[in-house]
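Below you will find the structure I want to go over with you.
A single protein chain has been removed from this complex, and every other one stays in its place.
== subunit A ==
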Amino acid sequence: MKRVLENVENQFETFQILDEQGKIVNEDAMPDLSDDELKEIMHRMVYTRILDQRSIALNRQGRLGFYAPTAGQEASQLGTQYALEKEDFILPGYRDVPPIIWHGLPLYQAFLFSRGHYHGNQMPEGVNALSPQIIIGAQYIQTAGVALGMKKRGKKSVALTYTGDGGTSQGDFYEGINFAGAYSAPAIFVVQNNRFAISVPVEKQTAAKTLAQKAVAAGIEGIQVDGMDVLAVYAATKAARERAVSGEGPTLIETLTYRYGPHTMAGDDPTRYRTEELDNEWEKRDPIVRFRKFLENKGIWSEEEENKIIEQAKEEIKAAIKKADEQPKQKVSDLISNMYEELPAHLQEQLEEYKAKESK
């Protein structure tokens, strides 16, 4: 009997374009991006790092609620989104607020999502995204449906979704990629492997050497990417998108990344389960540092430019928090009204009850 495991795992080498020193190591795979586009990507990564820092601070001050830190994952989150078109649909997980912000969700609404206000989830017309999914894996099966819908409509667009390394152990993860494969639906499934699901290291999720190889079970393409390398992430997503819109079906992309902060701001303490050595090792791979070197070597980035973006981010965050503060408080009658198109009798009764209370 033939043993195949090693052969399978050899198929999933890490795809990289930019090394830790900001040097191109894979010229052939270099995506076709103009200087302005390269700068725009850097702009977004710097902005998002500041957004993370400010969100943690605002959470500590009690001015934000639920927050899952994103620092370290900028290349993974923004490189994927940057490869999309406006008509593509994003189904984010709870950590994937930055991709939907860059897809069009206003910042103050992202803050309202964090605080727990329904207006935060009201996607503006033309912003093709759902609000962040809390049930790990649910976004995967839904993505298969959105992608099949696009295929049936004859659209040249894709549905893209994210989960983490822990999420690959869910049934819905597998069902999602398998359904999309069976229907050859235009879906891109991203696994952001930041090595930890809260405190559980990826080695405890599975004996599989890579998460990308899980694509084999669905009979679809899988690729493992250096998730700290924004050019590689972008190129992998772009290629997956091209295959999807030309009818070749879905792709699973594993991005090897890291979260510098805790799992969420709800009391998680990473020092309980992560070593300083590991943190240091991954900080050397910082996606922003690496890309900055690359742009500086090209002579298209400066400290001054970066500082301008940092200031802009801080200003916009301040304005967005102010706008979130100004949002009217939620009433029970609002919540009732959002339940059904036509309220059933029992809810009509309760609506009147609460409206009477609210008018006192």
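Simple rule for what comes next: contacts are C-beta pairs under 8 Å (C-beta built on N, C-alpha and C of every residue); 3 or more make two chains touch, one makes a residue touch a chain; residues count from 1.
Methods note: contacts and distances are computed from a predicted model.
This figure omits one chain of the complex; the name its UniProt record holds, of "Pyruvate dehydrogenase E1 component beta subunit", "Cytochrome d ubiquinol oxidase subunit I", "Multisubunit sodium/proton antiporter, MrpG subunit" or "NADPH-dependent glutamate synthase", is "Pyruvate dehydrogenase E1 component beta subunit". The chain omitted from view is touched by exactly one of A:Gln16, A:Asn178, A:Asn193 or A:Thr210, namely A:Asn178. For the chain left out of this panel, the touching residue among A:Val8, A:Met30, A:Ala57 or A:Ile135 is A:Ile135. The omitted chain makes contact with just one of the residues A:Val97, A:Ala159 or A:Val225: A:Ala159.
Across A:Val146, A:Leu160 or A:Ala212, the residue that sits in touch with the chain not pictured is A:Val146.
Subunit A residues in contact with the hidden partner, per the touch definition given at the top, are 89, 118-119, 121-123, 130-131, 135, 138, 140-150, 152-153, 159, 171-172, 175-176, 178-179, 182, 335, 337-341, 344-347.
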